[in-house]
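Before I ask anything, here is the structure I am working with.
Only one protein chain is missing from this complex, and each of the others stays in its spot.
In order of appearance the chains are A and B, and numbering begins at 1 in each one.
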Amino acid sequence: MDPLSVKARQVPSLVAGGSLSAEEYVASILERVERLDGRIHAYLQVDREGALARARDVDKRARRGERVGRLAGLGVAVKDNVCVASLQATCASRVLEGFFPPYTATAVERVQREDGIVIGKTNMDEFGMGNSTLNSGYGPTLNPWDASRVPGGSSGGSAAAVAAGMASVAIGSDTGGSIRCPASFCSVVGLKPTYGRVSRYGLIAYANSLEQIGPMGGDPEAVSALFYAMAGHDPRDATTSREPPRGRGGAGLEGLRVGRVREFFGEGADPRVRERVLDGCSRLEGMGAHVEDVSLGSLPHSLAVYYIIAMAEASSNLSRYDGVRYGLPSEKGTADWNSAYARTRSAGFGEEVKRRILMGTFVLSAGYYEAYYVRAQKVREIISREFSLAFKGFDLLVGPTMPVLPPRVGDEPTPLEEYLIDINTVAANLAGLPAASVPCGYEGNLPVGMQLIAPRFREDVLLDAAVALVGEGGAPRPAEAP
Amino acid sequence: MPRKPEPRASVDARQVERLADLSRLSLTPQEAERFRGELSTILDYFAALDGVDVSSAPEPAAPEEQPWQREDVAAPSTPDDVLRCVPEKKGRYVRAPRVF
Partner (left out) sequence: MQAEAKVRIGLEVHCQLTALRTKLFCACSSDYRSSEPNEKVCPVCFGLPGTLPVLNAKAVEYAAMIALALDCSVAGRSLFYRKNYFYPDLPKGFQISQYDKAGGVPLASSGHLEVEGKAVRITRIQLEEDPGKLTYEGTIDRSSHSLVDYNRAGIALVEIVTEPDLEDARGAKMFLEKLRSLIESLGVSDGELDGAMRCDANISLAGGARVEVKNISSFKEVEKALNYEILRQRTFSGAASSETRHWDERRSITIAMRSKEEEQDYRYFPEPDLPPILLGAAAVDGVRRSMPEVADSKAARFAREYGLSPQLARELAANKALSAFFEECARLHTGYQEMAGLSVSELSAEDVTGERAVAPADYVELVKMVESDAITRAQAKEALREATRTGRPAREVVRSKNLSAVADEGAIAAVIERVAAARPGSLEEAARDKKAFSFFVGQVLKEEPKAQPAIVARLLASRLRAKKT
């Protein structure tokens, strides 16, 4: 069969009703992976046998008339920094080679409880540090829309997998845009939930105070189902909220107050991207939303604030990779521990990771902590307050997800140039707000995404808007991946 | 009133060495020199925050819920699970490089 002939949102009910075999459906996804992934390289690891066994189990229960879960049969691609017991978790880093976590992330556990089927682990920028998926210790992922372009990152493997039909939906993580950036570049829907909405237990940390696990996919209804399966309090993550997730109203956009954020359309934005997103805004108006311009003056500071905080937390989080307890074995021989640690870490980490560790160490070190870290936290509070005020007048804030079209694989931006294209996505992480990227047009065959930001815990508004914007048919597929 | 920006020195080679030391990374001279330049550029960019008036920054919001804590109830440990991850063991001990 062709997995693309079924809409992802219909798979669970078809499987439950017995008119679609989960095994056949999953096998057809695996067949596409085999055919396409040699070129795209979305996956670091495919769990063929495990996926088929679980699919057979779902079919068996469906045949017996037993209850099957709300994600029954959906093939789920899981970013490699999200732990699944018995599958290697490397975060695309050499330093974690050979690490098989003995536990499954709470979010994945909940997906599996609803009979979602893990297809495999997807490629990413090492430890989530990047927006291209070029910073992988295991080779880059290419954009299914144009193999000469990057898929975005850091959840580039997850985005490419769903865009190319190598998974029904995908799980990503977003620290400063890592779900929304590749969703935008690969023309899929990606949602970063409110901080504290989805458990981070089992998510290998890059910057704990900023990141969330979230759903991605071409069919916004399936993305919504995946989100609700993962959301909710987890006793293993003290930062999750005990407030139950808010269900969707399912209403249209009639009367929705939408703020078009001036700073998101700023000078760094490619005019072609700006045009497509303005088109998207017009479509929102066409559906009954009131669109108005709004300015959040502190947004231009968000990038510096984000990188200071993210690098600080990263430098600390990545201290545990010393080769003693797991991962790349520490250097053999009888070197003393200081030099053995330094050798293991230098061999295991890629260049961008080292850069961020050094930077993070710098901003936390004596004499600089106040000037960088403390100051950044204060500006972060200012940004949060500005969002709170803006949401007194608006239900949704919008702008381009990325200020540029997907960069070419061969471009060699300086580190700072690469950081700069995160300018629109990082603010939602700083303020802990839910944000989504929704496909809103094409420049040639290159996708453009629109970012939607909602008040805390209002994922329902984002998902309703995504469904309205994308429409019944789901997001278009790249021509190159039939 | 805008704050007067604090003067900032760019990163020198000794600082890079110290940072590498603190974070247990060994860098080749070429790497060290490249990072020195890149770090300086990035810090220059961060210096934009010096112009932000943070005197009016709000205190972090009070938590919306009572912080989540655990009861003091033991669950079985899982030594086999974690020891399976260890690259080098000696008996039940984890083998690490020498510290003297």
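Structural remarks
As a convention for this text, a contact is a pair of C-beta atoms (placed from the backbone, for glycine too) under 8 Å apart; a residue touches a chain by one contact, two chains touch by 3 or more.
This is a predicted model, so every value here is computed, not measured.
Remark: the absent chain touches shown chains A, B in the intact complex. When the missing chain is restored to the complex, the residue among A:Tyr201, A:Tyr306 or A:Phe387 that touches it is A:Tyr201.
Take chain B: the residues that touch the chain left off the picture are 22, 24, 63, 66-75, 77-79, 81-83, 85, 90-100. Counting over the whole complex, chain A has residues 81-83, 89, 91, 96, 99, 101-103, 105, 200-205, 207-209, 235-239, 312-313, 315-316, 318-322, 324-326, 334, 337-338, 341, 361, 364-366, 369-370, 373-374 touching the chain that is not drawn.
Quick note on the criterion: only the chains that are shown with their structure count from here on.
Per-chain Cα centroids separate chain A from chain B by 23 Å.
Looking at the complex, you find that chain B touches chain A at residues 6, 8, 11, 15-16, 19-20, 22-27, 31, 35, 38-39, 41-43, 45-46, 48-50, 52, 54, 56-61, 64-65, 67-70, 78, 81-82, 84-88, 94-100.
Interface of chain A with chain B (complex): residues 98-103, 233, 235, 238-243, 298, 301, 304-305, 307-308, 315, 319, 322-331, 334-343, 345-346, 349, 354-355, 357-359, 361-363, 365, 371-372, 375-379, 381-382, 384-385, 414-416, 419.
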